[in-house]
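The other protein chains are all here in position, but one chain of the complex has been omitted.
Per-chain residue numbering starts at 1, and chain names A and B are given in the order in which the chains are listed.
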Amino acid sequence: MQIPSYFTASMLALSLVATPALAQQITGAGATFPAPVYAKWGEAAKAATGLELNYQAIGSGAGQTQIFNRTVDFGASDAPVDSAKLKSANLLQFPAVMGALSAIVNIPGVEIDQLKLSGEIITEMYLGKITKWNDPKIVELNKGVTLPNLAIAPVYRADGSGTTYVWTSYLSTVSPEWKSQVGSGTSVKWVAGNGAKGNDGVAATVRQVKGAIGYVENAYAIQNKLTTTQLRNKAGNFVKPSLASFAAAAENADWKNAPDYAINLIDTQGANSWPIVSATFILLPKDPKDTVRSANVMKFFDWAYKNGADIAKSLEYIALPTAVQDAVRASWKAEIKG
Amino acid sequence: MTGASQTIHASGPARDGKIADRLARKRRFQNHVVQGLCLFATAIGLAFLVLILATLLHLGVKGLSLGVFTTVTKPPGSNGGLLNAILGSLIQTALGTAIGTPIGLLVGTYLAEYSAGSKLGDAVRFVSDVLLSAPSILIGLFVYTLLVTPFGGFSGWAGSVALAVIVIPIVVRTTEDMLRLIPVAMREAAVALGAPKWKSIVFICYRAARDGIATGVLLAIARIAGETAPLLFTSLGNLNWSVDLGKPMASLPVTIYQYAGSPFDDWVQLAWVAALLITFGVLALNVLARIVLRPRS
Partner (left out) sequence: MSQTANPPRRRGSIGDMIFQALATGAGILVLVLLGAIIVSLLIGGLPAFRQFGVGFLTGADWDPVKQVFGSVVPIYGTIITSILALVMAVPIAFGIAFWLTELAPNWLQRPVGIAVELLAAVPSIIYGMWGFFVIVPVMAEYVQPFVIDLLGDAPGIGFLFQGPPFGTGIFTAALILGVMIIPFIAATMRDVFQTVPPVFKESAYGLGCTTWEVMRAIVIPYTRISVMGGIMLGLGRALGETMAVTFVIGNTNRISGSIFGPGNTIASLIALEFPESEAGSLKLASLMALGFMLFVISFIVLAISRMLLRTGART
């Protein structure tokens, strides 16, 4: 058994040789939804500021756990953390970027953004009440589209996810029945349909099963050219999923009155607002163990606010309004020890 | 053998001959059927392997390039590679095996050679077998509370230890099984030559059981090389170049886990390349080890 000890020795040697102090590295973990944009920001920020970001998408709940335990420099969560918990964990919460969800369908003959749906109808599909695509309620919204006599197969995320949190928040907002019977959360007790793992699982299942409807992050729908639908917003207009309609939703939100920036961007006012938009959040200790690293986290997001809008756009995310960015900067100054 | 011979009732040589004939035909037929089924079973097993490898090749090869091996993971659209993940996987798998194998080997030896009839031996055997079925995510969680929270951060060490915990029971099971099957005559020969017990174990039994034990170690390596769950909460992963075992460390399975479900084609492609690399890497290791450990006969 000389091989293992040889291995250990060489690995030790390797780890000793390659330990140049990387004081500028910051580690974050949590939400999967913003991971691509954080990675892209990290790459650009490294060139501009010398900061090296290591962001790992381990899930929002796990991200919260990590920052509660202080095993990372910052945590990230898709669902805002409630104020009492933030207080007891001594954390500052602020939004980083926004994104949107799209509904996707597989109906023979129906093209991208052709079908018009409302939140009420989607809710009834997921409650198992509307079961055929040629249901009069759907046909009424879609004059001119031939809808087949096909069973509706709702598909949902089987893994706990921020995406499900946003989707069920939407269904809860538009339907009191959904709110009381199912509610909203990163995973819920589904009434009808089948589960699939991840955005890719939902997309693949919808692609395979005729008559399926599902929900994915809009970036996923765009990149994979999935058959998205129009949705009716609060103003009663049908809108297509696009960066413009997402931005409209963000502009019409009431940022000022959101405690801990826990902004609700679901079904906002405005003629052109897309109804399913959400922000994703960063959690930062107010009493950091290591003030340098904490300062670097703020430096990173300051850079991202200033310079990251185009990168966000290229990956189908939406940057925060400037007023909100300034408010967050003020909070950093006021609340983080450093 | 036993059931067949009892059914023959002697009453004349001619009849005996007929019965024996029928019996022999039946036995031969039975034998052929079983042999055919075995061949069929082997074909099924191989078919699955071919199917999986074909899928991996089909989806993975087109993403292979030099850049995969020379560039670290990067954001979508930046032509990233897998260098840090490959290296991280190599380091953690090697270290996990290096920590787990000697312990597993010793435990297996204890069970086979020293534990006869003892309550402790029964208990150790039992928990080791239970450990076999422990979901790897729970092992990761345990190491998280043991090594990550107290030391204030994720590290390659924690990942390696989590993998080692998975290695141990596999090596224990195969080591004990193989040692137990060594004929008593072999040990007696060693004792007769005046060798102390430990020497007869190390130089006679280990050598005789070498193939089986190696199979166990290889199965263990194969298993941990592709493990995602125990690494997720121990070594976390790292987007940047890092071989510091005290810091978060990248690995191929964690990269697959995070890339496979992403919206971006280049990430999804890299996930399949990573899958291809793990599978064929472990494959190559297996074949190599088999050639090195060629049986003596």
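The rule is simple: contacts are C-beta pairs under 8 Å (C-beta built on N, C-alpha and C of every residue); 3 or more make two chains touch, one makes a residue touch a chain.
From a predicted model like this one, the values you see are computed outputs, not experimental measurements.
Checked against the full complex, the one of A:51, A:112, A:204 or A:327 touching the unshown chain is A:204. When the whole complex is considered, the residue among B:111, B:163 or B:204 that touches the unshown chain is B:111. Screening B:170, B:204 or B:236 for touch with the missing chain picks out B:170. Only one of B:228, B:242 or B:262 touches the absent chain when the whole complex is considered: B:228. Touching the omitted chain from subunit B are residues 1-2, 27-28, 30-31, 34-35, 37-42, 44-46, 48-49, 51-52, 55-56, 102-103, 106-107, 109-111, 113-115, 120-121, 123-124, 126-139, 141-142, 145-146, 165, 168-170, 172-174, 176-178, 180-183, 194-199, 201-202, 211-212, 215, 218-219, 222-223, 225-229, 253, 256-257, 260, 275, 278-279, 282-283, 286-287, 290. Listed by residue number, the positions of subunit A touching the unshown chain are 1, 32, 58-62, 64-65, 68-69, 153, 158-162, 182-190, 194-197, 201, 204-205, 208-209.
Rule of thumb we're sticking to: only the chains that are shown with their structure count from here on.
Chain centres here are Cα averages; for subunit A and subunit B they lie 38 Å apart.
Residue ranges of subunit A in contact with subunit B, taken from their complex: 1, 3-5, 7-8, 11, 14-15, 18-19, 22, 25, 27, 29, 32, 35-36, 39-40, 42-43, 52-58, 62, 69-72, 197-201, 217, 219-220, 222-224, 289, 314-316. Within the complex formed with subunit A, the subunit B residues making contact are 74-78, 91, 94-95, 97-99, 101-102, 105, 148-149, 152-154, 156, 232-233, 236-240, 242-248, 254, 258, 260-265, 267-268.
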